[in-house]
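Heads up, the thing below is written out as structure tokens.
Here the complex is missing one protein chain, while the rest keep their positions.
What follows is chain A.
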Amino acid sequence: MKHFSKVLVLILLLMGTSLWAKTIVVCQDCELGSIKEGIAVAVDFDTLLIKKGTYKEYNILIDKPLTLLGENYPVIDGGKRGEIIRIVSDNVTVDGLFLINVGTSYTTDYAAIRVVKSENFIIQNVVLEKLFFGIYLEKSNHGKVYHNKIIGDAVDEYNSGNGIQLWYSHNVVVDRNIVQGVRDGIYLEFSDHITINNNQSTNNLRYGLHFMFSNDDTYTNNTFQNNGAGVAVMFSKRILMKGNTFRQNWGSAAFGMLLKEINDAEIIDNTFEENTIGINIEGSNRITYEGNDFINNGWAVKVLGACYTNSFVKNNFLYNSFDISYNSKLNDNKFENNYWSNYTGYDLDKDGIGDVPYRPVKLFSYIVNRTPETIVLLRSLFMDIIDFSEKVSPVFTPDNLMDAMPLMKKTE
């Protein structure tokens, strides 16, 4: 029997080489003791099964379509000497590895996994620690970054990298990743048609998510919590942001979300909770805000000018110190059917819509915009009195900036 099975294996192996992909085992006591050797031996579409152990390797180049599969999370220790894995071939899958100690450099962006000009890649179930850049996609399209965990220990912005970075990469799915303690959790530059779902980006130094010059992207159901400055979306068009949670981005220069030069976006069903500024908007046009919850923020929405034809419909503004802040007397944005916890009007005909319009801009927030030093009078009795008188008869705040049909009850 023994001989028979050996022969069978031999036959199968021979068949494998000629007909279909085979599995190559890499482990520390095996014939193939390192991943580099494994890759050298493998041919196209093989699977490299990496057994549990610690492999001290860096600059691993994957130049053929392979699957790197880790068993029980083998550790690849880069020894802080450079990048760990570089993928330069199409159809590569990296699964179940534990990568630590990526080199830090001020001239090269060393990454734990870098994908260069490749298509159809899958990077999943990878754990990264002690990294500079995490997963870096460079001009690579149609890939998937799924269920990875990136735990950085960044202290300063100037010598830390980003968790997941996409540069000139299109049609990539970033799903169910956990990123924390890096500079930018997820960073997109010149990347279109990207889908970012169900990720958790927390405790990062700068932004939880950062968009630059990337169009037609979608991000849904992500959580961004306690980042240096929240999420920044800049110079991009047609972005859909849905069902995300922005929490506890609290500090004197922090915000939940920053929109700068964003056009035609949709911001739907998001939750902004306990941020110094919920959304900071600058030069953004034709944006729909619908069904968002703004809870306990310092400023729920801060509009800094050059924002036209935006509409705020059916949002809940709950217990914010300031609901809306506006720095001009001109208003071209629409506020309708929102619920405002500060609303004191009444509803005589019981149709659920208040009979008196609500003016979300307080005089105090108008004054603070003009002369920022006046913020020291926050919570002073005098400010409450003049806010009240402005509410009764508006003089300084834009006349038409009001919600003519405020809701009496929260929208669900």
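Here are a few things to note about the model shown:
One rule holds in what follows: a residue touches a chain if its C-beta (ideal position, glycine included) is under 8 Å from a C-beta of that chain, and two chains touch if they have at least 3 such contacts; residues count from 1.
In this section, contacts and distances are computed from a predicted model.
Missing chain, UniProt protein name, picked from "ABC transporter permease", "3-hydroxyacyl-ACP dehydratase FabZ family protein", "Na(+)/H(+) antiporter subunit C" or "FAD-binding PCMH-type domain-containing protein": "ABC transporter permease".
Residue-wise, the contact with the chain that is not shown comes from A:L381, picked out of A:V155, A:L348 or A:L381. From the set A:Y168, A:F213, A:F235 or A:W250, the residue in touch with the chain omitted from the display is A:W250, counting the whole complex.
Touch with the hidden chain on the side of chain A covers residues 250-254, 276, 298-299, 321, 367, 370-383, 385.
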